[in-house]
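This is the structure I have questions about; it appears just below.
Only one protein chain is missing; all other protein chains are in place.
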Amino acid sequence: MSGKNERNVLRSILASLISILIGMGMGSLVILIVGLCSKNLTLKSTWEGIRLIALGVFSTGRNAAGELTFGFNPASMGNMLFRATPIILTGLSVGIAFKSGLFNIGAAGQYLAGTCATLFIALSIPSKIVPAWLIWLLAFLGGMAAGALWGAIPGMLKAFLNINEVLACIMSNWIAANVVTWLFDISNLKNIVESTKSGYIYKTTFNGIATPKLGLDKLFPGSQVNGGILIAILLAVLMYILISRTTLGYELKACGANRYAARYAGIKDRRNMVLSMAIAGAMAGAAGSLYYLSGNTEFYWSTYQILPAAGFNGIPVALLASNNPIGIIFTGMFMSTLSISGLQLTNLTAYNEYITDVIISVIVYLSAFSLVIRMWLGGRRKKAAQIGKEDE
Amino acid sequence: MEGAPPYVIEMLHITKEFPGVRANDDITLQLKHGEIHALLGENGAGKSTLMSVLFGLYKPEAGEIRKDGKTVRINDPNDATALHIGMVHQHFKLIEVFSVLDNIILGAEDTKLGFLQKKDARKKVQALSERYGLKVDLDAKVEDITVGMQQRVEILKMLYRENEVLIFDEPTAVLTPQEIGELMHIMRGLTREGKSILFISHKLNEIMEVADRVTVLRKGKHIGTVHTKETTKTELSRMMVGRPVQMVVDKEPADAGDDVLTVKDVSVPSRLYKRDAVSKVNFSVRAGEILCIAGIDGNGQTELIHALTGLERPSCGHISLCGIDITSASIRQRSLKGMSHIPEDRHKHGLVLDFTLEQNLVLQRYYEPRFRNGIFIRFDEVRSYANALIRQYDVRSGQGPITPVRSMSGGNQQKTIIAREIDRDLPLIVAVQPTRGLDVGAIEYIHGQLVAQRDAGKAILLVSLELDEVMNLSDRILVMYGGEIVGQFDPAQVSTEELGLYMAGAKRQKEEAWRV
Amino acid sequence: MAFLIRQTLIYAVPLMVVALAGVFAERSGIINLALEGIMIFGAFIGVLFVHLVQKWGWFEAAKEVGNWGAMQLFLLMAMAVSAALGMVFSLLLAFAAINLRADQTIGGTALNLMAPALVLFLIRVINNQNTMQMFKGDSASWFMLKKKMLGITGSNFFIDTFLNKVYLTTYICVLVFIVLSVILYKTRFGLRLRSCGENPHAADSLGINVLKMRYHGVMISGALSGMGGFVYAMTTANCTANGEVAGFGFLALAVMIFGNWKPLNIAGAALLFGLFKCIAASYYSLDINGDGVYLLKEIGLSSNFYRLLPYLITLIVLAFTSKSSRAPKAAGIPYDIGSR
Partner (left out) sequence: ADIAGADDIEDTMTSADGTYELAFITDVGQLKDKSFNQGTWNGVKSYAAEHGLSYKYYQPANGDQATDDDRYDAIKAAVDGGAKVAVCAGYMQGAALTKAADEFKDTMFVFIDGWPLTGADGNIMSNVAPVVFKEEQCGYFAGYALVKEGFEKIGFCGGGGGTNPACCRYGYGFAQGIDAAAAELGKTVDLNYSWLYGATFSASPELQTMVNGWYENGIEVVFACGGPMFDSITAAAAENDCFVVGVDSDQSYDSDTVVTSALKGVGEAAYLAIAKYYDGNWDEIAGTGINLGAAEGATGLPTETWSMQTYTVEEYEDMLAAVIAGELAVDDNYENLSDEALESVNLSIVE
């Protein structure tokens, strides 16, 4: 009986894999074209570039003969997990909103809101008085709450004033960027006395706050990984349970799939819209919070003209996973794998990391018509399906 | 028309298939110069499809079209326009925010260097509108004018293109009786000016009144073509349905009990216009009876039902259910207090098409203790409940409870809603057009279910546009016209003709005569 | 005051044309969320063109002798090239949205991600850093029109505001804006385009090729935003490209909605936004009355405040106007010929 469902999941995964392959293919093609057009770049370095795109996370540098070497690279692997943490969470943010029919392009602003609240809490409460773990917890929860609040605003604008959420989110992003700049501008958390920086906020380690490593640093020596990744995975599992097992999840999905039918069935569609955006915002807030609570990351506070990329990376992560929270864990890791590849590419060849952004954008482009791809896959399988149907 | 070939249009042996449906099966239709030729058939008989083929919207798998005796190819609406064939679609194809004039010239614009020459166009349209008596306000926006005027705009669009063959797809379904009369008048005027008209309807009266000849379709097949002068309504309806009609539902007289739903002085504002769509309506529905609200579409039925079920707020008045005031109760509260609702628009309100069948079957009760364990849904309970309903109500689908509802047929989608609403076993069932778009078998089934519920002591409020359904099912009839209730009738003591007069606003009872 | 107006126009003009770009797409039925991306791409193309042409020395001689007419020709060529390539880039959206009936919001987002990625990748490959500049000199000394060039010696408000220290791009854009607005409302093409954004089924039944019209809409949109991107880079950023346009594409989207998809309102909204941008950057030295009193400086509000004002106002205005605001009805809905 559930054969159909499994087939659907399989088909989604296959469609995503095809998108990924085409994306990587396009990236390789760009590298090839650039390599062929540039007189400085040899065919060998082009081939190296292509190999790094595919296997960058396993790159271990070059051997004495100058050949690329590959193998298990604990630092890259750990950094991959570290970078995956915020984008899994922003992916969840986008995915949850999608499930209830909303396009949350405001994850960037919610991420900033979370970052701001977290840093203020983590740096303002003296750890001499309050135990560090408690400050950590307060900062994390504060970040999630701020994200939730910031997400709820476009949710409310949509629910009660019928303002398109895409537009409300875009505006709220830029408002967040300016408000955060303003708040830090008038705060005294600016990184002046450390004397090696300008325009940054203290790291949270300045106040003795950092996410515990939970032994992951032993597993992946030389990397920045910490317990945040486990929290992200835990939140993804919680979101999965919320969406697929609970009455609230049922209501959110109903609102997303057909707002009018949900209202007809007595579901409070407006409240759910706000709630869903608030949950989405909490996820994005958690992303910013965990990223900066790692202790070794610094926040550039004069952010009014730049929005954090993590917010937008959530979109491809969610799309690629068909908004399935468990799938998002994997697609988030895939995206951060790509960004590690990009770094290796910059460091080991004359190409640069932006090629991985090109690949991601191609993947998003493809996922815009993933339905077509899925249908195409379905078409090829129709015969098999029909035979299957007769069996039932 | 001496010397001219007898037929302006001939459609010979047309076959058109859709995935799984043969909508037109070897159909031949011939249209004479200057005649009004009606096309008659039940829902889904293939009338619109045939006309769409003629208008170039669909390509037939087989068959031939001739214009003035010459074989022609019509691949798209441009070809049809070039052959002076025009069509007024079942759903008007107008741009709501454009002015009437812009709508008329769109696609056939006169230009100089690419710039629109609206002055000339305006003169031309004014001349046409005078000649055929089609009164329109050229500068009004389409969204601000009445449906009748919108139809005149559609007709002017055809005349502006100098069409000779005019196709009307169910033009009367949306009109008030006066407007229908006007349209008939206009159509006759058009034929006098040498136009030929194809006219789709499943209303026998209209056809007998205005058409010269009738072609009857049934399930995609050509049943016959007859002169209206040489046939009767009974004969036509037999041809249309394939067996003698008189679909009478077997039912005992009602044994009405206490009031379940009471509606007092309820008014509902209109969304489109600055007036009330429903004004000061009073009635009550009693246990064990089927009360039917009859009326032509657009006379306030939808708004009234929305107010009763909580989808909209009434501007004044009181509604009570089983003695409890629910005027401002939420939808969920109404539902908990005993109202189930079979909605008018099953795709918009009734179903979450992307959910599975079982998810849709618990749409109104997923929150009940039986289906949840704290905050978690009990999937095993949902599954067994869905299986039980599917068996009991004979809902057919590809994969049972996990079928996506979107992939189910219209009849089974409706059965899903019926099963869900009836099984809740609540004292009041509000059913709005429960059989719309369904085939005879499905209709019979649903009618049977409703009567069974009535016999079980439920109060049923039925809204229907089909007079036959109204006459068959109801124990009491209220007629709505212009947002008001204009009469109450006992189906056994009133004729459809009499009801029609009330529905058209031609007659009206004094309120005291029927108000309880 | 002259400074305020000039500087406001500098910010308003790209917003205006790019908002009109959004109008052309949406009026044809395609939501173009990719305005930002196409602007970024257009800015890169225009700057690259200027850079290369300077490198090849085509206008070297003309620049030496101060032939400002030739410089304006050069500028026009760069505008044309960025418009053309912007149009080409927008075909990606058109293909996905029209032929494949893809989700337009996601397709637009993809382009918004793709443009900076591609642009930065190429700039880094070409230039070894994240910005691409003119090969030599700056935009003002190459392209700006000053009154002495035009042989004007006098000075009055009109001359100082509109004929001195201005770019030809401003007037070209205003002209293009007017011409296209007229086309949208007064020509057959415009009428048909608008009908496709409102009711494609109706348009189709009248023999209008909806897909073709939508392609035209998106392509015009792409050309306008590509050009707008270059104009932005040219006039506000000294002809540099760095994979961003400071959210101007999104702001243009807001301007479009703010202006209710109508050109005249859009021009007004763009001016308002431009004014705030200008105030935010230079409120400290804005002598509005021309009497040497810097009013805004006296008020003493933080520049942060002026910077977030346009976004805040957009939201507030949307909150009040969302009821009466009307997007083209069919915008965002893929049109399926099979469904007629």
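Which chain is which? They are A, B and C, in the order written, and residues in each are numbered from 1.
Keep this in mind: a contact is a pair of C-beta atoms (placed from the backbone, for glycine too) under 8 Å apart; a residue touches a chain by one contact, two chains touch by 3 or more.
Because the structure is predicted, anything quoted here is derived from the model rather than measured.
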item	value
Visible chains that the absent chain touches, using the contact criterion stated earlier	A, C
Of C:Trp56, C:Tyr185, C:Tyr284 or C:Phe320, the one touching the omitted chain in the full complex	C:Tyr284
Residues from chain C at the interface with the omitted partner, ascending	3, 7, 10-11, 127-131, 133, 136-141, 144, 146, 165, 236-238, 240, 242, 246, 277-278, 280-282, 284-287, 303
Sites on chain A contacted by the missing partner chain, in the whole complex	40-42, 45, 61-62, 65-68, 192, 194-200, 224, 296-298, 300, 302, 305-306, 343, 346-348, 350, 353
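Here is the rule we use: only the chains that are shown with their structure count from here on.
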item	value
Distance from chain C to chain B - Cα centre to Cα centre, in angstrom	47
Centre-to-centre distance between chain C and chain A (centres being mean Cα positions), rounded to whole Å	30
Touching two or more other chains - residues of chain C	none
Junction residues of chain A, two or more chains touched	none
Residues of chain B that touch chain A when the two form their complex	309, 311, 330-335, 341, 343, 348-355, 359, 363-364, 366-367, 372, 375-377, 398-402
Interfacial residue positions of chain C with respect to chain B in the complex	183, 186-189, 191-192, 194-195, 198-199, 201-208, 326, 329, 340
Partner chain B, residues of chain A touching it in the complex	1-2, 4-5, 245-248, 250, 253-254, 257-258, 260-268, 389, 392
